[in-house]
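One structure is given below, encoded as structure tokens.
Left out: one protein chain. Kept in place: all the others.
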Amino acid sequence: MKLIIAIVQDQDVPSLVDDLTENDFRVTKLASTGGFLKSGNTTLLLGVEEDQVDEVIKIIETNCKTREITTSLLTVSMPGDTYVPYPLEVRVGGATIFILDVERFVKI
Amino acid sequence: MKLIIAIVQDQDVPSLVDDLTENDFRVTKLASTGGFLKSGNTTLLLGVEEDQVDEVIKIIETNCKTREITTSLLTVSMPGDTYVPYPLEVRVGGATIFILDVERFVKI
Partner (left out) sequence: MKLIIAIVQDQDVPSLVDDLTENDFRVTKLASTGGFLKSGNTTLLLGVEEDQVDEVIKIIETNCKTREITTSLLTVSMPGDTYVPYPLEVRVGGATIFILDVERFVKI
């Protein structure tokens, strides 16, 4: 058995966990911050059989691939206190995945 | 040395941590959600010697074994806006335990 520790962006968690659950994978979510990914992130734990590791990585890839999105969150203040939304390209997504060997697995 | 990662239900944590502490095991608690267990859960980390693994598993088993409890949390609404508590059998408890090998352990 293998333990997959995946650090993903918060915004990708709902669709990712949906897809994993649909494929009968059980996920435990830990709230995490900083580090590997700049914005808010979540650390996921999954215990899977060795021959399922690639399937899980593929599901993570599909849901968390790095992409550029155009956001208008940035606003620019203009004279007369007018705020103008300014289109901004940001990279979102990404995942950091560690696969560890599990010596023993117990289900109670 | 071994690292035990145990995912247990929130309600079983106080008695479990009590028993582990009484037996001189140190536990680190991480708040977690979803996945292996349906209700709120906690992920515990314990670093133990190889010959203590079975003792820890036994303590987890004692405190987290799956059992059916009768709850009256479900209420059924009756005509005239009367709410009647309805006995409901639910399964609680359970634990998912991963034992990993620790290559090196440092205490500062």
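Per-chain numbering from 1; labels A and B assigned in written order.
The rule we apply is simple: a residue touches a chain if its C-beta (ideal position, glycine included) is under 8 Å from a C-beta of that chain, and two chains touch if they have at least 3 such contacts.
Just so it is clear, the model here is predicted, and its values are computed rather than measured.
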Task: Name, in rising order, the residues on subunit A that touch the hidden chain in the full complex.
output: 2, 5, 7, 30-36, 41, 43, 53, 57, 60-61, 64-66, 93-101
Query: What residue numbers in subunit B mark contact with the hidden partner chain?
result: 1, 3, 17, 26-31, 45, 47, 100-108
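Convention: only the chains that are shown with their structure count from here on.
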Cα-centroid distance, subunit A relative to subunit B, in whole angstrom: 25
